[in-house]
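With one protein chain withheld, the remaining protein chains of the complex are depicted in position.
Should a chain be cited, it is by its letter among A and B, assigned in written order, with residues numbered from 1 in that chain.
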Amino acid sequence: MIVRVRDLVKRYGDILALDHLSFSIEEGEIFGLLGPNGSGKTTAINCILSLLKYDKGEIEIFGQPMRPDAYDIKRNIGIVMQNVAVYNELTVYQNIDYFCGLYVKDKNTRKKLVDEAVEFTGLGEYIRFYPKKLSGGLLRRLNIACGIAHKPKLIILDEPTVAVDPQSRNRILEGILELNRHGATIIYTSHYMDEVERICSRIMIIDRGREIATGTSDELKAMISLGEKITVESYSITEAQISAIRELHGITSVEYKDNKLIIKSEKGTNNLETVLDFIRKENIHFGRIYSEMPTLNDVFLEITGKELRD
Amino acid sequence: MFIHVFAYRMKILLHHRETIFWTMFFPLILATFFNMALSNLGSTEKFSPIDIAVVDNEQYRQNANLRLTLAEVSEGDDRLFNLSVVSAEEADKMLKNNKIDGYIVAERPIKLVVNKSGLNQSIIKSFADNYMHTVSATENILARDPSKIQNHISSIEDRVNYIRDVSSSGAEPNTVLAYFYSLLAMACLYGGFIGVREISDIQADISPVAARVNIAPVHKLKTFLYSSMASVTIHIAEMMILLAYLIFVLKVDFGTKTALVLLTTVIGSIAGFSFGSFISAVTKKSEGFKVAVLLSITMACCFLAGMMSQDVKYIILKNAPALLYVNPANLLTDAFFSLYYYDTYTKFLTNITILTGFIVVFCTVTYLIIRRRKYASI
Partner (left out) sequence: MQVFKLCLMIIYKNKATLLIYIVIFMVVSSFMSSVSAKEMEDSTSFKPVKTEVAFFSDEDTPLINGFREELADVANFVDIPDETVALQDALYYREVSCIIRVPEGFTKKFMNGENVQLEKISIPNSTKNVHIDLFIDKYFNTARLYVQNMEGITQQELVRYLKKDLSETVSTEMVEDEKKTSDMASAKYSLNFFAYPLLSVIIMGMGTLMLIFNDRDLKMRNNCSPVSSTSISMQFVLGNLVFTFLSWLIMLIICLAMNFRNIFSPNTVFHIAGSFVFAFCCSGISFFIGNLTNSHEAVTAAANVASLGLSFISGVFVPQELIGSSVLKAASFTPTYWYVRANNTIADLTVFSYEALKPVLNDFLIIIGFGLAFFSASLAIRKAKTND
């Protein structure tokens, strides 16, 4: 057990930021915390790190209770903050070296670690640059390098890809997987469900400080009744035809809006062929037709009644 | 760990152009301006002759004595007056157009016409008064023994200086120096800029960097102490440069107790730093806000300590003397001045003791606030 959070409660005045949150993370996991903006992800992370006071609850890391002066625990944690936290007055290399030096005393070991972190984040060309000269993506990478240079066992990444170009984002996500392959346990928070789906071995969805659901991506999707979703782009579908589709086997709902016909099916049924047959039979002209499996957004939508994004 | 944090803190601060500007270059520039504006206040500038007129009437023409005396002081390179002899109407016109500072009418007693009261007018009056006293004395003397006339005229000519300026302790109560001392006090208090930064970089609820420092496996106060030492070192070094500039380039007299002047500067620097830390710790807003608060308080303190005008200080002295002892800028200024001016150490010690008291209070409050390890909100 790397992290265990029990019954965590945090209030900001009248607002309940964390509502009896409990979870635990096993060694080697990439644990995703997914939720919309303001759902309490960062608050939870700050509580785990003992930066924030909380009203109730217990937090253990590596089997020990977490406290501000639990230096043996802290030595093995790496954190990548949501905001870029580097000194503008130090170069890329100096920044990494400074933060690494707070964890590792031996100079030679440190030099090796810093060099590895530079290589790992691909900042080799930029080590003499000052942060102000770096682009957004590079700055994020520096932020990550500062957090992981000391090779921690537990790495916490709080929305590391916000405002990052797709290329840098890919690189960051690949990097996280690699860190994990080298044995680090990872907590990853994001409001991008595709990222979370792509890298996390286990996901907890939270909203308004409450746990909504926890499990692997497949487990989460299995929790909801929704199955396949078929979309037909067409101009000319009549009310009668819509009613007829609704009568087909295994269809739960049909909607026609903005020249898009969305057909939702029950879990476990496969209706694409049935729908195609029907369209052909009715001689309906269509532009495109495609079928999607449910996403985490659908999971979130079904449980909370609102979209994950915005 | 100490060397690691200390060395990096130095690098960080030396690279922060804004801080270096305000804590070092600004005082240096201001000192130069002070020097330009005030350097002349002490020495007597070459006197420029005053434009006067004398009304050309019957009495003037008959009064050979007055004519001679006026002619004498209106000749040569070091003359007192530029004299014009004109009619009464012309003199009046000249006065109205500011061509002359005043004109003399030879009556008994002599009449002086001016259009305002100022330094030049006072000089004219003083000259005329003097002339009349001499005339009166001459009449008295000649009335008793007219044969003395020759001897008497030579007596008039060799004026004797009856005042010897002495100094009680070798140091003059030179007010110009006080301007420079309060400037140095201001520079010391500007160490607060560095103090503000130091607190911002350790309080996780102010800056993300501080959050990162907070989760490192090093005691927060240890990191703070080490990096504060780097900050104070840098600021003391800056103050030494400023002090050297004041003493060796601008030739500001700091008296003979050099070791104590250095000590006072160091204490001032620490006071400034702790003051900034204190302000930063008790205000809960952004760094910009903290700096604004610090700057306004510091400037107000310097203003009240007489940096812009020494008279401000004496007004306070008369009306609310207690205010002088709760003003760190004034305590520092007075400490420097006492070292320069007094033979005894009573005043110096009073100022330094109160200042040290302030440092203790600032540090204690700062400690009580930043020892907190967990924050209510970030």
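General remarks:
In this section, a residue touches a chain if its C-beta (ideal position, glycine included) is under 8 Å from a C-beta of that chain, and two chains touch if they have at least 3 such contacts.
Source: prediction; values computed, not measured.
Across the complete structure, the visible chains that the omitted chain touches are B. Checked against the full complex, the one of B:130, B:256 or B:286 touching the unshown chain is B:130. Touch with the chain that is not drawn comes from one residue among B:65, B:87, B:256 or B:309, which is B:309. Interface note for the absent chain: among B:95, B:213, B:261 or B:354, the touching residue is B:95. Which of B:141, B:247, B:282 or B:363 touches the hidden chain is settled by the complete complex: it is B:141.
Listed by residue number, the positions of chain B touching the unshown chain are 17-18, 21-22, 26, 29-30, 33-34, 36-42, 45-46, 92, 95-98, 109-119, 121-122, 125-126, 128-130, 132-138, 140-141, 144-145, 148, 151-152, 155-156, 159-169, 172-176, 296, 303, 308-309, 311-312, 314-315, 317, 337, 341-344, 346.
FYI, only the chains that are shown with their structure count from here on.
In whole angstrom, the spacing between the mean C-alpha positions of chain A and chain B is 63. Taken in their complex, chain A has these residues touching chain B: 12, 46, 49-53, 68-69, 71-75, 77, 79, 81, 83-87, 89-90, 94, 97-99, 101-103, 105, 146-147.
Chain B contributes residues 1, 4-5, 8, 11-16, 204, 207-209, 211-220, 223, 373-378 to its touches with chain A in the complex.
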